[in-house]
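Here the complex is missing one protein chain, while the rest keep their positions.
Per-chain residue numbering starts at 1, and chain names A and B are given in the order in which the chains are listed.
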Amino acid sequence: MLEAYGTAIATLFQPINLLILFAAVIVGLIVGVIPAIGGLATLPLILPFIFRMPAEIALILIVGFHAVIFTSSGMTSILLNIPGTAPSAATMVDGFPMTQRGEGGRAIGAAVTSSMAGGVLPVFLALAMVPLVLPLIIALGQPEMAIMILLGISFLAALTGGSITKGLMAGMLGLLLSFIGYHAITGVHRFDFGTIFLYDGIELVPLVLGLFGLSELFYLIMKGETAIAQKAITKLSGVMEGAKDVWRHRWLWFRSTIIGYVIGIIPGIGAEVANWVCYGQAKQTSKHPEKFGHGAVEGVIAPEAADNAKEAGAMLTTMALGIPGSSVMALFLAAFLMVGVTPGPAMMVEHLPLALTLLLGIALANIIGGVICLFAAPQLARVASVHFDFLFPVILIVALIGVYVATLSPMNFITVLAFGILGLAMKVYGYSRPALILGFVLGGLLERYSLLSIKIYGPLFFLRPIPLTMLIVMALLLSYPYLKRGISNLRGRLSGT
Amino acid sequence: MKLKGSFWLAVFFLALGLFGIIQSLTFVYWESMVLPLAVSIIIFVLAGVEVVKELRRRGDGEKDTAKDSEHKVENRRLGLILGWVAGFCLAIYLVGFYISIPVFTFAYLKWRRRSWLVAVIFTVVLLAFSYAVFAIGLKVPLYKGLIFGAR
Partner (left out) sequence: MIKKFGIAAGVVLLAVIIAATGCPPQAEPAPADFYKGKTIDFVVAQSPGSAIDLISRVVASHLGSGTGASVIVANREGAGGLEGMNYVYKAGPDGLTMGTVASSKFVGNRVLNDPAAVYEIEKFSYIISIDRQSYYFFVSPEGPYQSVVDLQAGKDLKLGGGSPSGSVCLGGLTVIKLLGLEAEVITGFGSESDRALAVERGEVIGYCLNMPNARASVEAGMVKPMFVLATERDPLTPDVPAITELVELDVEDLALARLWETALAGSTLCIASPGIAEDRLAFLRDIAEKLTQDEGFRAEINTVSGYEVQSYVTGEELAAAMLDTVANLDDFQAIFIELIEKYRA
């Protein structure tokens, strides 16, 4: 094993490999910053070139490129309220209000540090996790997945904001929107009016861009604001304050990294789930949940940690088991196969040094990317004080291009506009947009896993040992704050105060 | 008193819930019906509660003329910006990105009373950036517009 590590380090630090990694990191950072465009749109462009390359170089190129997309994507979310990638939308909820307060640099510092560290830690967990990954995935069948998704949905309660009725309505609307389109289990077309545009339902990218990006823009312009922030902190010290925030909230960061990592390991759960679930648990466990949505740095740290950690988890499952958990990982799998390396249990034995090289490459890419972002952040934070006369066309153009490139359908401009108007109304009248998104990303999954569980195990599937245990743990977790308060009140009464 | 936007948003949710219930009942298989129906009913009930709350609130409070005129200004700003966005989207749909981007950018900056020089330079830079990044860098085909043969 030590020998394999030695070989891996020597390989990674060969000048040509380092150069490739560095170049890949730069391109990956740029792709991450461009809104709505992520690995899925850009990796296919690289694939045709790699099968003429030696396996090592090709794979270092791809992992280096992909590892940092989620590090830089948080910056667009924070500064412009437009997600760099669909999952990084969760960062906008508190990142953008921080920018509006002039703390965009600090928010970026927190996001980048959290993301960078969230991408590095799992790499060192990876080897320990390899023997556990397959048993974990096998243990999580349809019933277990259904209960896990239900746990995710329970975080809706934490995201409801001031009014529980309005918050639940928003969450339920998200669920309803997730049911639009062709139903994969029965073949029934639901709420799509027979159009091919809605055949696959509403796409996440235009939904998020409209609901958060455009609606905030409309709101600020409606209120007569001339820029996102009147004064932005543009010193490195401000950015480093954000990095220190991650240390201050290190347990939150650690918890979010682990949750994101585990969600990434499990195939079949979408990339966006990790970010929103971690955001929800961050708010639920916070001592000041009322600050969330108004610029709480924990609301930036949690989803960003999960953002990168989930990719590391998904990469582990792809490499160690040959099971791609997402469309992007399917591309990775294709890349591996194209260069003659077959991912799977055999890879971790026959190509262990290569696997270690790639894992260490991910860690190094994250560090390089993170450092670049931290030094670039003070300059990038200036964008918050650019006048809307200039920023508005830029944001709108980049957002609409992003929507088109992500979906290849101009009809989605209607989606963006419609959700922009809805998002504005929801913001003004106190309906929780994060709750809507959480319902949307989890609704389809909840339905699929519940129905599959019923078909395979019958309607009482949740009484199976693992799902039942998960349900009991979930009930305890959800009732913990109330139980704690109840016990505290009881103690107070008993002691006569 | 006039009905507020919050009332109409609650009515929107109520209508959505009702629509969901009616549509869900037409789905052929129980598997495709059960969750949409349950969720629609929940939305309908909660929205009903909100509508009632809003109607009760309607009678409370005095007319605030200062706030009303502030709202009028805000609504005007909103109407204008929505018009710009909708117009831009329609332009892209008809003539594509590479014509709409410069026309929209220039027109918007001029409407905002920026100087000719600033408007032209900014427009050219933005168009060049879009072309360089997407057409040359990422090689992604941007929409050409209905008039120029896109589907």
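Here, a residue touches a chain if its C-beta (ideal position, glycine included) is under 8 Å from a C-beta of that chain, and two chains touch if they have at least 3 such contacts.
Not measured: the values here are computed from a predicted model.
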Subject >> Sole contact to the chain not displayed, among A:18, A:125 or A:338 >> reply: A:338
**OP:** Please pick, from A:6, A:54 or A:187, the residue that touches the omitted chain in the full complex.
**Re:** A:187
Subject >> Residues in chain A touching the chain absent from view >> reply: 40, 43-44, 47-48, 51, 137-138, 141-142, 182, 184-187, 194, 196, 199-200, 267-268, 321-325, 327, 330-334, 337-338, 340, 342-346, 408-409, 448, 451-452, 455-456
Subject >> Where the unshown chain meets chain B, residue by residue >> reply: 139-141, 149, 151
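Everything that follows uses one rule, which is that only the chains that are shown with their structure count from here on.
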Original post:
Rounded to the nearest whole Å, what is the centre-to-centre distance of chain A and chain B, using the mean of the C-alpha atoms as each centre?
Top reply: 25
**OP:** Using the touch rule from the top, collect the residues of chain A that touch chain B in their complex.
**Re:** 31, 34, 37, 41-42, 45, 165-166, 168-169, 172-173, 175-176, 179, 183, 185-186, 188, 190-191, 214, 217-218, 221-224, 389-390, 392-394, 396-397, 400-401, 404-405, 410, 413-414, 416-417, 420-421, 424-426, 428-431, 443, 446-447, 450-451
**OP:** Please name which positions on chain B make contact with chain A in the complex.
**Re:** 5-6, 9, 13, 16, 20, 23-24, 27-29, 31-32, 35-36, 39-40, 42-43, 46-47, 49-50, 73-75, 77-78, 81-82, 85-86, 88-89, 92-93, 97, 101, 104-105, 108-109, 112, 114, 122, 126, 130, 133-134, 138-140, 142-143, 150
